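Just one protein chain is left out here, and the rest sit where they should.
Our next item is subunit A:
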Amino acid sequence: MDDFQSGEETAFVVDEVTNIIKEAVEGSIGGNAYQHNKVNQWTSSVVEQCLNQLTKLSKPFKYIVTCVIMQKNGAGLHTASSCYWDNQTDGSCTVRWENKTMYCIVSVFGLAI
């Protein structure tokens, strides 16, 4: 009972975080086409928005947010990550978003305090 309760309160909820990320990305680069001079701003804003929303959750978590924006040029991209943590409490979430001209991959790692 305690664990379950603690899980509810202090566990990484993937769906919730996924929604936060999606909103952040949509908000930042929603209908834009890839522009090299603006990509810097976009990545920063995505990360900041994500983080703000996550902290608003007021959960006892440490968050790590990464954002990758890649222009659609026909190249391939491959990333992988692995973590050594407490699987019960900690978790990660990766969202892959794309439009006609670019890919955006946002990863959030949440580590329970």
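Here is the rule we go by: a residue touches a chain if its C-beta (ideal position, glycine included) is under 8 Å from a C-beta of that chain, and two chains touch if they have at least 3 such contacts; residues count from 1.
Note that in this section contacts and distances are computed from a predicted model.
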item: Missing subunit (named according to UniProt) among the choices "Cytoplasmic dynein 1 intermediate chain 2", "ATP synthase subunit a", "F-box protein SKP2B" or "DNA repair protein RAD51 homolog 2 isoform X4"; value: "Cytoplasmic dynein 1 intermediate chain 2"
item: Contacting the left-out chain in the complete assembly, out of A:S28, A:T43 or A:S107; value: A:S107
item: Subunit A residues touching the omitted chain (full complex); value: 70, 72-88, 90-92, 94, 96, 103, 105, 107
